[in-house]
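Missing here is one protein chain; the remaining ones are kept as they sit in the complex.
And now, chain A:
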């Protein structure tokens, strides 16, 4: 393999048969190029979906109630179901062992918020301190809500990063007073970012107790959110989470006398099960792309193999001459094989770099909600390079063996 003389011989052959080499290279380069682009987009979709999805904690269970759509036990449809603090506390006690983080929520849409002459309309959400972890929020400044904020119904607020950008473009918001709905002053204590993006960062968090007071909600709550304790086994965690979801669902249906098939009135969502579905979707997408890519490569290999066969046919006489001059069969095999590996590897690398280059170039323009950072990582590149070398060997092997079996006497007669 590292015989310099043989490499010189191969380079000479290649450089003197440019068109043939070019045609051979083209099919391989194209195959690898397509594979790289496919894999890039597959990872882009994977990243995109993951980002979309991981905006919130993946082990979240969310509970909400609306209006009944079906009659049950003599009750009419159209009843509004209202959860209260006591529902929240009952669930907390019942599922204490499974719960990791918990919060009840009370929100208003389109709350007017003013800071000096700036003004905007945002969602205002009453929450408990655990909301930070349930939302996967990270603080960029200050602190999140604390238990004492809730206990004392303090008028403090945590801004989403988008709000900070809107209302405090050049000033430090911590300690500043904002005016909510034109009548209540809140002190800003922190700013958070949320992987869910600007929509999720346009929310103002205030203590739950404060929200219930200022919006005259009494004991009412809109939603309850939990995260379940994760175990090391993903499937076990999924099962546990699903069981808890069904159990909570049943509790609420019993309490509010809701028909078992009324999916609108009581909703309990379990993100972990969704997560499992999405991860398996991502796996499927990746497998499909690999399948297409490998198929393309196989087509390329067959192409190279064909061209090498033609090459051997075309070089029958030359191979005969070489054998008459004393070339060993192994030397003939290596000559053809090395040429084929060299051509596939080199043109494959060109395809690889072209593919990676194009991905880098178009990546910024290809960002959508479901495609994010479509690039090929190092492992994938190495994998494709290994595929290339294996492909080159395969593509060269049959023609090489045929070349080695050429009888010099017949080859020399071949006019």
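Here, a contact is a pair of C-beta atoms (placed from the backbone, for glycine too) under 8 Å apart; a residue touches a chain by one contact, two chains touch by 3 or more; residues count from 1.
Quick note on the criterion: contacts and distances are computed from a predicted model.
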item: Protein name (UniProt record) of the chain left out of view, among "Ferrous iron transporter FeoA-like domain-containing protein", "Chemotaxis protein CheW", "Putative ABC transport system ATP-binding protein" or "ThiS family protein"; value: "Putative ABC transport system ATP-binding protein"
item: Candidates A:30, A:285, A:310 or A:327 - the one touching the absent chain; value: A:327
item: Residues from chain A at the interface with the omitted partner, ascending; value: 5, 8-9, 12-13, 16-17, 317-318, 320-331, 404, 407-409, 412, 415
